[in-house]
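Only one protein chain is missing from this complex, and each of the others stays in its spot.
Let's turn to chain A:
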C-alpha cells in the first residue's frame, strides 16, 4: 500500500518526488520509459527564465518567479549546474523598444528581480557579439541556464536517498477508485495508493481523462534547435531573446550550461505529441532569425540538431489542481515552458494541495535535502585530479576524448540509485558523447561499460528508448 504514486519521471515528477520525500510516506514514481528524463525535459532551451513574460496573475507567473528564486540554493543543495548568466530581450527598432518597456512593466508586476532597460552601448558591453542593429534591451540579471538533465537526476537521486521508489518501464494504463484510495494499473502490476499525482507531461491530458477529468487538452507544439561546437570564437555569454511580435517570441540564441552556443526553437503546432522530427525548413528559419541577433553564427559548426515538444494546454495556463471526479488524484498538466524553472515551485504547490486534501505532515526522520553530483575530472584542479585518481584509478582512464570524461564518471553514472541504463543516459549524466564527435569514438566503449556494469550482453544495450538497440549480433569469435 502506497501513500503516493507519482506518474512521470520528467523534471516535474522528480521534483515532486523529492519535495514529498521529506514526509514519512511510502512514495513510488512510475515511468513508462527505460529511464527517467527521456521526454520533454531532455529537449528544451534549458533557461531559468526571469518571469517577466508570463501574464500577471497567472499560475505560470507565480510558479516561474518563485521557482527562479529557488534555483541558487537548490543548485547548491543538489549539486547541478545553474549559471546565472542573465538574459537580454533585444530590440532592433524604437517600436520594439516599446514592447521592451511593456515587458519591463509586466516583470515589475510579476515581482521579477534584477530587471533593467539598457541602451545599445550597454548591450554591446554585456554581449559584444550582438548585431550592431540593436537599439536597446531588457536586461534580466536573475535569469540563467541550467543543466536540465542533472537537475532531474539530482531530484530523483535525492528523493531515492530519502526513500522514494522508482519503477521504470512501468506505464500507467488505468485508474480505479476504490475504498482504499486509488488502484493504479500498469503494464508492470498494480499499485494501491491513497494519492496519485499526474505529472505525465505530453500525456497529462490522457491521464486526466482516466480520472474522468476533461478540463484541458494538450496542443503539441514543437521546437527545433541547433547546437554548436564549443569553439571559443562562437561563445556567447548570455541568453539572447528577440522582442516578441505577433509572429511569436522569436528565436533565441543562448549559451548552454556547459558553454556551447545553441539557437532555436521554432514553434509549430503538430498532429501528435510523438513528433520530434527535425526538418531542414525549420532549421533554415532558426538560422535566419538567429543571425538577426548574432550575425556571425556559422551553421557549419553544428554538432547536433534536435527537437522538443511542448505540452501546451488549450487553457493557456498550467493546470495544477485536485481532480473533481476522483478523490486523491492531483493533476500537473500542460506544463509547457517555463516548466523547468517552475518545477521546484510546482512541487511545493502540489504539496499544499495534498495537505489541503487531508495528507498528514509527519516528517521523514531521515530526510536529507542534499545530494552530491558526479565529480567531473575535467573540472578539477591538478592536485584534485591526482587525488581523485589515487582514490580510484578509473578516473584517470579517459573514455570520451572530446569532453574528457573518465571511465570512473561513467561507472558512477550507471551505479547511482536512479542510474543510467542507456548510452544516451550516460551522455546526459556525464557528457560522454556530448562533444564534437558525438560518440564516434567513445560510443563502442560506453556500450562495453554499460554491458559490463548492467551485466547484460552488448546486443541488449540501448541508445535510449526500448526499441533502440545498437548491436545486431556478435561476429564469430
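By our rule, contacts are C-beta pairs under 8 Å (C-beta built on N, C-alpha and C of every residue); 3 or more make two chains touch, one makes a residue touch a chain; residues count from 1.
Here is the rule we use: contacts and distances are computed from a predicted model.
Participant: Can you pick, from "Cobalt transport protein CbiN", "Glycolate oxidase subunit glcE", "Helicase" or "FAD-dependent oxidoreductase", the UniProt protein name of the chain not displayed?
Facilitator: Of "Cobalt transport protein CbiN", "Glycolate oxidase subunit glcE", "Helicase" or "FAD-dependent oxidoreductase", the absent chain's UniProt record names it "FAD-dependent oxidoreductase".
Participant: With respect to the chain omitted from the figure, which of A:212, A:316, A:358 or A:440 is a touching residue?
Facilitator: Of the candidates A:212, A:316, A:358 or A:440, A:440 is in touch with the missing chain.
Participant: For the full complex, which residue in A:249, A:376 or A:397 touches the chain that was left out?
Facilitator: If we include the chain that is not displayed, A:397 is the one touching it.
Participant: If the hidden chain were put back, which residues of chain A would touch it?
Facilitator: 226-227, 232, 274, 276-280, 283, 300, 302-306, 377, 382, 385-386, 389-390, 393-394, 396-398, 401-402, 404, 406, 436-441, 443-444, 447-448, 458-459, 462-477
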